[in-house]
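Mind having a look at this structure? Questions to follow.
All protein chains but one are shown at their positions in the complex.
After this line comes chain A, so read on.
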């Protein structure tokens, strides 16, 4: 029976590289996510470097509050896209979801009353609906990025929970906003009647103004949502290390991504140990055994539907252009352990 199974499985086994992502020219959004400390940033930088070789322009975007892009490239990045030194078509930017919310709020009143009476209804709203602030800022960033003409955008996302929440926001917010718009349609005139003839709210905004803003936000979000759920445009690269918790999180993430309808077909297994054959390092061999156990499980579970890429743990930190480039080669050409 096992022979038959092997025969059936063999042709289905997917390439152990990320070549499929490079080849898929229609891809516009690539998310890189996983538990904290598994090498998301290294992987996303490497992937971006490889993509830059075959695409017109690539933007590397970090939504992780603990920004690591600057670290990885040893170059300071900010809220605006900046060219990465040594490349002519690879850009990077770091956004702080919470910070950009403040900017958004400050920007939309504009009359200089921000210091006095707060920043108005949008702010009240932002703190009234849980998660809406992040969703709004996320939508705002996506709007900006969408209007820029990058061919591919690589997201270096925050650790797992965060990422999934981000991806979930469009759906949640769309529902909430649809309800709000509907309510305002029904009771808007009534509210305006209460608020007085001019329909102004205490801080000088009109209700219809706020509603309009919310509605345009909703439209943006649903557009983005539709793009994320399109497997031709979006894919998610899961990064993990061969340890139980990381594996557990990865499985959970894959299931949730499936629930949201977001395509994922790549897993990068990082930090694999390959001790030299004659090595007498007790810890290394013990750890190698443990990694092997989980690696076998990963292969058994994911090999048929995922590109499982195995990356070795290097003896040096992967920082700076040269090292990243060298590391990134291994995403495309499978690493061969020393025999």
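Quick notes
In this text, a residue touches a chain if its C-beta (ideal position, glycine included) is under 8 Å from a C-beta of that chain, and two chains touch if they have at least 3 such contacts; residues count from 1.
As a working rule, contacts and distances are computed from a predicted model.
Of "Protein GET1", "Proteasome subunit alpha type", "Large ribosomal subunit protein uL14m" or "Nuclear pore complex protein Nup85", only "Protein GET1" is the UniProt protein name of the chain excluded from the display. Across A:151, A:209, A:251 or A:325, the residue that sits in touch with the chain not pictured is A:251. In the full complex, chain A touches the hidden chain at residues 244, 247-248, 251, 255, 293-294, 297-298, 300-301.
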